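All protein chains of the complex are present and in place, except for one that has been dropped.
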Amino acid sequence: MAFAKKIQSGEFTITSEIGPPKGVEIEGILKEAETLKDKVDAFNVTDLQSSVMKLGSLATCRLLVERGLEPIFQITCRDRNRLALQSDLLSAYVLGIRNVLVLTGDHTVLGDHPQAKPVFDLDSISLLKAATGLMEGKDMVGNELVGKPEFLLGAVVNPGADPLEPQIIKMEKKIEAGAKFFQTQAIYDLKSFENFMNIVGKFNVPVLGGIVLLKSAGMAKFMNEKVAGINVPDKYITMMAEANKEDRPKVSIQIAAELIKGMKGLCQGIHIMPLGWEKHVPSVLENSGF
Amino acid sequence: MLITKLKNKEEILLLLEKKPFIIKCFGCKEVYFPEDEIEELLKGNESKIIGVARLDYLCREEFSKLYLTRYSSQIKKSGAIIVFSCGVGVQVLAKLCIDKKVLAGCDTYSLDGFQGLSVQNANCEQCGECYLNYTGGICPLTACSKGLLNGPCGGAKNGKCEVSPEMDCGWELIYKRLKGLKIENVTKESKVLIRNYKRILDELGYNKNNIKGE
Partner (left out) sequence: MPDKKTIDYTKYKLKPREELDEILFGISNIFVISCLKCYKEFQIITEPECHDFCEYLKEKNIKIAGYIERDFLCNNYFTEKKLKELSLNDAEAIGVISCGIGIQFIAKLFENKKIIALADSFPQSGNATSVVGYHGIALESEKCAACGECYLNITGGICPVVDCAKSLLNGPCGGAKNGKCEVNSNVDCVWEKIYKRLKEQGRKFISDTETRDYGKFKFEERKKLSLSNQASRNESFYGGVYPLERKEETKNLAITNFPDPQEVAIFPSQHTGSPAEVLVKVGDMVKIGQKIAKSVGLISSSIHSSVSGKVISLKKKIHPSILKPLPTVIIENDGLDEIDSSVKLISDWATMSKESLLEILQDKGIVGLGGAMFPTHVKLSPPKPIDILLINGCECEPCLNADNRVMVEYSEQIMKGISIVRKLLGIENVVIGIEENKPEAIERFQKLSNVKVEALKTKYPQGAEKMLVKRLLGREVPEGGLPLDVGVVVSNVSTIFAIYQAIFEGLPLIQRVLTISGDDIVRSGNFMVKIGTTLNDIVKFCFKGDKEKLFSEYYVKMGGPMMGVNQTSLDSSVIKGTTGFTFLKKNVAKTSKENLCIKCGRCVDVCPMELEPLYYAYYGQKKMWNETIKHNVANCIECGCCEYVCSSKISLLSLIKKTKKNAHNKIKK
């Protein structure tokens, strides 16, 4: 597929993200995605992000395929045991989905059904391994499959984590387990990202730097306080704080563009997580020179 | 360690309507037993209660049998037995008085260090395939909220788990321990670990031949 080809060719690759709705009205989101068709190489579809119950990732991915868009199927270990995870991977393949991003998943207590049982039968690495096994025609216990699926497997890494080393060790293990590309947590600090890229460059696996559009100074502060590996520099917080409400998207786009330009030389692509501001993605890309 | 917490008040007050005989178990009192709360709750409802016994180690069947003979006349008069104990105590009494409604007044929780003799900071999930050799002697199953075997999920902030700021990230503890041991890249070099849930079931006498073939 185009995304796989592009990312493996070393060309700068752009992905974005779609959060399925809590409900069944999905048309609007799909239309928005279609407008980005020529700018974005593939769309991640989140899997009950933040443990909030929503429309499923698999179905949404299929709808993207039907509209000629290339999806990246996000699959977490939170809600399914190894039977269901393997089965859903096979389902994804027959539905025409070729890109899979494997994640551990947030804990259930963080979401809107905190009473739910967290599964975590497998973790992200064992799931990558299981997926690699499926591609080789075997399930996790070695039973033969009828026909083999083919995927481009991806994983995530958090370059801002402290301590960083466990993340890098785990990244290496993910590569061993079959990860062919990485998408990162949101980047706001280019200097530390450069440091990270210097360390992981030797792995020769494409890394797509994460971009999250800042919506307000409050959001930035909240992320600094609560979200792992995120550290929005004060200058961006000040910029957001000083902008009046209607100017905020403009400032936010300006910040994102600055970051993307900075990343161009560092990594192999970017991954934009608009978190509801999908409509601003075109201008972000325009301002970044795409 | 098993500990008990009182069920919610309304639920217990409803149970009191059955003219119950009440048994309070203080067998693990040195661990935790909500005796004062029970007293508080029963206050003012004495007329509904046939009798109260304060006993210990209800979980020990032979003791419970003796207790039941001592209180047999009161129990006979009662509409139900409410047991304030862990789930084991309730079940033992339910087994011994099949013709009586045996009701639970408490919910039971486990505390870390169960198999041990006292409450500890460490816990063991008894997974049947000890991983401590790979993790510097800190158990990833119990110290990590997700029980991840191959490294941190990345959700920890300032060394604290995403689930609760009270909880240390287990994998960060493991990382620091290994670092202290100067064991380089232990997590990387070790094979990918995947839990084998069947191993416990085999150990417990799970009948292999009996699993329905599908």
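Going in written order, the chains are labelled A and B, and every chain counts its residues from 1.
Operating definition for what follows: a residue touches a chain if its C-beta (ideal position, glycine included) is under 8 Å from a C-beta of that chain, and two chains touch if they have at least 3 such contacts.
These numbers come from a predicted model, not from an experiment.
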Contacting the left-out chain in the complete assembly, out of B:A104, B:C153 or B:L193: B:A104
Full-complex contact with the absent chain, from B:L41, B:C59 or B:C169: B:C59
For chain B, the residues touching the chain missing from this view: 1-3, 5, 7, 15, 27-32, 54-55, 57-63, 66-67, 69-70, 86-95, 98-104, 106-133, 136-139, 142, 145, 161, 163-164, 166-167, 177, 180-181, 183, 197, 199-201, 203-207, 210-212
Interface with the unshown chain - residue positions in chain A: 108-109, 114-118
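By our rule, only the chains that are shown with their structure count from here on.
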Rounded Å distance between chain A and chain B, as computed from the means of their C-alpha atoms: 38
Residues of chain B defined as touching chain A within the complex: 145-158, 161-164, 171-172, 175, 185, 187-188, 192-195, 197
Residues of chain A that touch chain B when the two form their complex: 77-78, 104-107, 109-110, 118, 120-126, 129, 140, 156-158, 161-163, 165-167, 169-170, 172-173, 176-177, 185, 225-229
